[in-house]
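Below, a portion of the complex is reproduced, with chain positions unchanged.
So that you can tell them apart, the chains are marked A and B in the order they are listed, and the count of residues begins at 1 in each.
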Amino acid sequence: MKTLDLNCDMGEGFGVYAMGDDEALLEFVNSSNIACGFHAGDPGTMARTVRAAAARGVAIGAHPGLADLQGFGRRAMAITPSEAYDLVVYQVGALQGVAAAAGARVRHVKTHGALDNMAVVDEKLSEAICRAVRDVDASLLFYAMSGSITARVARGLGLRVVSVVYADRSYQDDGTLTPRRQEGAMITDLRQSVAQVRHMLERGFVRARSGREVPIEAQALSLHGDQPGALAFASGLTQALRDGGVTLAAASPAALA
Amino acid sequence: MKTLDLNCDMGEGFGVYAMGDDEALLEFVNSSNIACGFHAGDPGTMARTVRAAAARGVAIGAHPGLADLQGFGRRAMAITPSEAYDLVVYQVGALQGVAAAAGARVRHVKTHGALDNMAVVDEKLSEAICRAVRDVDASLLFYAMSGSITARVARGLGLRVVSVVYADRSYQDDGTLTPRRQEGAMITDLRQSVAQVRHMLERGFVRARSGREVPIEAQALSLHGDQPGALAFASGLTQALRDGGVTLAAASPAALA
């Protein structure tokens, strides 16, 4: 019997600006990564999102990003490891405050956008980020891409890591995602997506674009809510997994210990 | 034997910009109000300031302000009580995260600038701010001007309040400060300042500009570090108080209980 944690970014509006349909997503995801005011999110949006997630029993996570609202945290920035440490600490703390005020708790952290992308190929940056999470609260779970440098560094620092996989992206032989600009990077066929995830769960492998079988650990599945058709895709995927006997639930800290 | 808590704003730089001489101030103040990234401060500045305060045994407080870096949080803004609640929660949480990562703790909250000035005359705003502090962590002390609406509201909500007084400002008959634009608002003579503070401590009264004796509770003395001569004034005041037998120490939660 396999279990999977459906994980999705949330609370990515800012002020009067909306982003994605959090209400709809909260109906079927198990864990949320909530923007913390740097790449998106503001104190009011964070409070509403935390309350909405708590009301539906969706696990609450911090989603720290770069201080680049204009670029939605998607543009790589040459920050130092020390700057990365400080901005993760600040943003996780801010969401902890918001959660505490709502009678809830931050359970995990997942980095956003360019911060995440930079860390995946930068051991020093990964270390700074993971130390930041550990130093704020060593009991926080850390969501990181299966097989990534960041996941390895996090485990080395004693964090409990939740391995993240993708249903709508194809993989390369080294276990990384096919870059979006390459053909075949995106998987838009629902059945193909379901097959990829089931293969991950049942065998512990993903078939790379070359056909090679690459080992992978599927604990959380990353969903997206901000693209056209994303909601229908996520909904269909969820149904198919559940029909296939997969238990959908937020990753359990006990199971990761 | 009287005790007094010398309290001062800190960490009000931003990025490459410096503000005040925190290192010098930390040598003699007892408690610090650290900017939290809205009116001033950024994650790196906050981390450095928290570590510097902790290293010298200076109590660490959050100093939430309006989201107006360009105006340093000094321009009144028509925010709703709900917005005030959210921005206090966020900023206090952020500093708690920074403090936790540094192995320290946030002990108190004091609002900044226009947020503070607006609350003093607005019961609903005061209530929103005080509920925010309580909801994040009910054990936090709350620094508020002696006799103010904010202080009364805070006590009504169960917060332990530290009464703040001023040495360099004159008072009016109703216990409020003489507005800066009026003559005689500022007290620049050191001896006069020392006399005002000693009178507060020994008698529990301040002599208003009219000559009337107004009851006041002096638990913390607000110092400023960002004006020319401020450091020398604060240093002289401190020495005179200590010579006069006043014990200078951060307000004790136990004593306020």
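One rule holds for everything that comes next: a contact is a pair of C-beta atoms (placed from the backbone, for glycine too) under 8 Å apart; a residue touches a chain by one contact, two chains touch by 3 or more.
Here the structure is a predicted model, which is why all the values come from computation and not from measurement.
Of the identical chains in this model, 2 are shown in place, and the full complex in the file is built from 4 copies.
What we mean here is this: only the chains that are shown with their structure count from here on.
Measuring from the averaged C-alpha position of chain A to that of chain B gives a distance of 40 Å. On chain A, the positions that touch chain B within their shared complex are 37, 42-44, 46-47, 82-83, 85-87, 89-98, 100-102, 132, 135-137.
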